[in-house]
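A single protein chain has been omitted from the complex, and every remaining protein chain is retained in its original position.
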Amino acid sequence: MTPTLDNAKAIAYKKALSECIDAEKLKFCFECGICTACCPMAELLGEGYNPRNLLERIFINMEEALASEELWLCAWCYRCYRHCPQALKLPEIFLHIRRLAVKHGYKQPFENAVKKIVTAVPLSLVAIIACFHPERARLDLNKILDYAEQLRKEFLNERPWKTEPIKGKVAVIGSGPSGLTVAYELALKGCEVTVFEALEEPGGMLRKCLPVHRLPREFLDKDLQVLDALGVKIKTGVTVGKNIDFDSLWNEGFKAIFIGVGAHKGQELKIEGENLEGVFHALDFLWTVNSGREIDLKGKKVAVVGGGNVAVDSARTAIKLGADEATIFYRRSREEMPANPWEVKEAEDEGVKVELLVSPKRILGRNGWVSAVEFVRMRLDDLDETGRRRPIPIDGSEFVKESDLVVLAIGEAPDLQFLPKEIELKEDGTIWVNPLTMETTLKGVFAGGDTVTGPATIIEAIHSGKIAATSIECYLKASGGK
Amino acid sequence: MAKEDIRIGVYVCHCGLNIAGSVDCEEVAKFAAKLPNVVLARDYRYTCSDQGQELIKKDIKEFRLNRVVVASCTPRLHEPTFRRVCEEAGLNKYLFEMANIREQCSWVHLNDRKAATEKAKDLVKMAVAKAALLEPAEEIEVPIIRKALVIGGGVAGIQAALDLADTGYKVYLVEKEPSIGGMMARIDKTFPTMDCSICILAPKMSDVGRHPNIELLTNSEVVDVKGYIGNFRVKVLKKPRYVKEDCSACGECSKVCPMIAPNEFDAGLALRHAVYTPFAQAVPSTYIIDMNLCLNKDGIMVCEKCIKACERQAIDFTMKPETIELEVGTIIVATGADVFDPSTLPQYGYGRYLNVITSLEFERLINAGGPSGGRLIRPSDLKIPKRVAFIQCVGSRSSKTGRTYCSNVCCMNTIKDSLLIKEHWPETEIYVFYVDIRAYGKGFEDLYKRAKNEGVKFIRGLPAEIFEDRKTRNLWLIGENTLLKEPYKMSFDLVVLSVGLEPRKDAELIQRLLTLSRTQDGFFMEAHPKLRPVDAATGGIFFAGCAEAPKDIKDSVTQASAAAARAGILMAKGKVTVEAITPILDLEKCKACGLCVKVCPYNAITLNKELKRVEIVEAACGGCGTCAAECPSDALTQNHFTDEQIIAQIDAVTGQDADKKIVAFCCNWCAYAGADFAGVSRMQYPHNVRIIRTMCSGRVAPKFVERAFARGAAAVLVAGCHPGDCHYINANYHTQRRVERLWKKMEQNGLNKERLQLLWVSAAEGERFASKIYEMQRIVESVTPDEIERAKKVFAKAGGA
Partner (left out) sequence: MPERLWRTPLDAEKAARPKAEIHILKDQCKGCGFCIQYCPKKVLEESDEINARGVHPPRVVDEKKCIICSFCTAVCPDFAIFVKEKTV
């Protein structure tokens, strides 16, 4: 039931629109379609979601935009922002309009959106909490999760796609979001899937490193239960390459393999003092915390090096563990920080400090333990090959910051030593795949998620998993399950 | 100060109903008649008409008027007209003043006749107060040297040089590369005629080489420029070629040279030797040795193969760089533009994927004289591609790359390229991915239709990312077809990035040498975008070609001829008159502190330490008045905008009801023009603003603002051009500085600093001006009498009532 338009509403709409046009630079949009082309949700939902179209509707007919369920389908991966020639922050623009919609009582579009999410996005509950963030638009998250669970039950009961089950066993290496998506999608079509997970509990990065405040584990378990109900076998504690050889998978009867091992090897700074006690890679730090170990950081000063979401997670976790000080040190400026801007703000509200244009030069220690970090100030030069401004150290600007714990969050790479040499890697160490089919250079072997793209978001992993699943389905059908 | 009686004649114009419709002109004339020094005050229907002008001339003679004030339209329109009238009647033209009661009064206060009339009276009072203090002035004449310098030897520089040389002037053409020709020599065909580019350029190039009036200085750079319009002293560094002019361009030296490197002319796609000629049709044809590559370094002769091979014995390793001094009257800047480097766009993979090329590399590949003999081949396997994609707007129209402008030529360039491919390999599938196709010029739309006719497919939607197939080196483009609302994932053999143009990397150097302004895009700024499109703000300097903005060959040639004509006007006259709004120096007060030297945007003031004074070069002076505002010893003031005259205007405004008025200082070129534009557009705003015109906001000295507050003004507005757009290059930067200092002073003394406002407004932003006055009206209404008194005390030193 759409409310009628009156004067106060019109003014509110106009204000929101002018904020988007000026502050969020919507006036620069020239409708090139790049945002829609690279949006994972656009591909997952097909015609049901077109961010470029939604932007235009916000411009031209606010009423229509507010009443549209497309408004609620952005999953905050910021891919559009990174690719957009005008660097528009689409998630922020949508958030403005979402808040306006909630304020003026547009509830139904959101409920339709949840229906779409549940049908199109595997691991729906995890996605709603960690990707869609409805609470940012001031909606009740718990009610939404209950509603989503209920919808999903109905959806799975109906299962209108009963076709012939696909012949052929599929092995999935890694139970992160991409692997679980492949498993879910293939199991829905009646395929036999076995997931091999190296850790003791499934979930990949979702279980290992995502802080509990970002993703309460009960919802991850609920999503895993769905897979269990579909007949997916998850073998935990099995590392492919150690407990079982990659090549032996073929002997075990698997007709296709999906590699979704993520990117868990922390990059090294390669500076003096990196091997002192008290210097952790962010993933190890987060895993230690998530595995239930009691860590008390009271009175400690924590330095987090890096500017991505992992760095922000580490800093917030440190504060929650009682640290006196948790500071993020990033070598470029705030606009170039890869972390979600609103998460940085939330972190700052919780007490995390952010120091920009600094880079660690060496880590100082006492008796083998970290005592301080020497930083050097940076200035920004012209654009380099990554499209960001190159940081250049300013000679003589070194300064020392006392630290009891140093967390390095400067990037991750996949650990792919177990792969046969036929599978070619790109220059940065990730697996090369055909972008349309997600197939590697070895026939029958597919890959997706962080393993292919480098560190990225959950929704992107889910998206690549879905493409791979469709591709594996075609492959199995074509080969007749040989 | 003249000892004679001041006899002012005031004319209040009706301008039909334009003024009389909202202002009671008769009343204003009666009021004017009672002002001090006024002997005659009339109101007249159309003062600028022939009869009106005759009337003024008659009155000047009959009533022995020695100052004239006309209250009518904006001085930006008719000041020259009435100045001429005064001159014809025997009165010095600088003894004339105008009050703007149309654009800035009657047109913007259409609904309040009483208030408009009161404002008109105030404006006339201001003009009369200033007129009483005006002094006659003579414009100085500066001779112009009848020689021209053209910087840059691309097609624009070549055209300008030929036009000037054909007119009969001596031209120095300076080009930093070893040969002239620029970008046009590198492309294959031109749109829309599909002419062979070098074929139509080469005859012009040899004309330049042979012309008796053109002295060609290639491999040379301008390193210093001193002087002013008509009298520039330029130093040019001639870098040595190490090959004498005896060279017959036979090429034997190149054949035996052992050192090789990628050829810049071919965008790195072919090799050249250390001794080389940039391309076959180079002018001059003399070869050149790249000493960074040659084995003979620091005078140590190791390899003499080229010396031995040269029949004319033209190789000379003892050549040294030479600095030449030139004296010219006009300069034409034709330095061209650079091409955007797409390496900073990682999603397109340029620099990583072999088969992603730029449009420039495409030109060299498809050129018959190029590295592949005219065969468009894929760099990875040297095969002819069957599917080619063109991606538009790479680097242009993008806030991310910082180049938000449209590069003008890329759409047509792609259309032309697609037709070239179809001409040679008709079976090739060609897709053009675009956002808008800009085919605006003559014959452009027809070429676009021809391309579509030949089967070139245009898809509206840029690819988000390019992926490479490691085996075939083919490329996948992933994007959205925005017209069909469908995603596309297509594979291509070759991808051409249609890169845009950007300002030269050494544009800043030229800017500093010639004291030019640049727009926000980084290209050089013309004096007026509509009426003076080839003149630089600095007198005597003109623009041609892409130096001023990206454009195609036709527009470059057109602009070059225009620049040559403009330069020709100056040189034909042989002399130029400088408007008499130059600084006046009081030698006794000058303490030689040098502050004025620092702020002059034209370097027209020099400090003479021995004589303990500064010296002003009037011909170089732009007339901004920033020096006068900067002088701490009151030794400098500006002719026709003296301190006394401005203070007289301030006093006239604040004589009555100062606590309800806004004193506004507007610069002639932007702010005043913006206020005029508000008037032309009939935008209404509150009537209590009184505008004082200066040439530049840099003229506004802090003491003027202080005086206004000391006299009880409610609020003061200082308005000028947007930073970077200042008509006097950068004088408004000093305005900002001074206003910030005044704000600090106000804060420190507990005054509401909102009473002093700073506004950057352009001549087209009438609405911005109007809304500022609305904003300030609220401030005026909220100022308390107590606050007014406090401000009076704080600024009392500036002079009270």
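Read from first to last, the chains carry the letters A and B; within each, the first residue is number 1.
Just so it is clear, contacts are C-beta pairs under 8 Å (C-beta built on N, C-alpha and C of every residue); 3 or more make two chains touch, one makes a residue touch a chain.
Fair warning: this is a prediction, and the values are worked out from it, not measured in the lab.
K.L.:
Omitted chain: which shown chains does it touch?
P.N.:
Within the full complex, the chain not displayed touches B.
K.L.:
Among B:S343, B:N481, B:S633 or B:N752, which one is in touch with the chain left out?
P.N.:
Touches the omitted chain: B:S343.
K.L.:
Taking the entire complex into account, which one of B:G251, B:G351, B:P533 or B:G724 touches the absent chain?
P.N.:
Touching the chain that is not displayed is residue B:G351.
K.L.:
Among B:D163, B:E177 or B:E480, which one touches the chain that has been omitted from the display?
P.N.:
B:E177
K.L.:
In the whole complex, not just what's shown, which of B:P75, B:G227 or B:P371 touches the removed chain?
P.N.:
Considering the complete complex, B:P371 is the one touching the chain left out.
K.L.:
Considering the entire assembly, which residues of chain B contact the chain that has been omitted?
P.N.:
Residues of chain B in contact with the hidden chain: 177, 258-260, 262-271, 295, 302-303, 305, 338-339, 341, 343, 351, 354, 360-361, 371-372, 377, 379, 382, 505.
The rule is simple: only the chains that are shown with their structure count from here on.
K.L.:
Any idea how many Å lie between the Cα centroids of chain A and chain B?
P.N.:
Result: the chain centres lie 48 Å from each other.
K.L.:
Hey, which residues of chain A end up touching chain B in the complex?
P.N.:
It is residues 25, 28, 30-38, 42-43, 47, 50, 52-53, 83-87, 383-387, 424, 427, 432, 434-436, 441 of chain A that touch chain B.
K.L.:
Sort out for me which residues of chain B touch chain A in the complex.
P.N.:
The touching residues are 343-347, 351-352, 393, 397-401, 404, 435-436, 460-465, 467, 469-471, 476, 478-482, 485, 487, 489.
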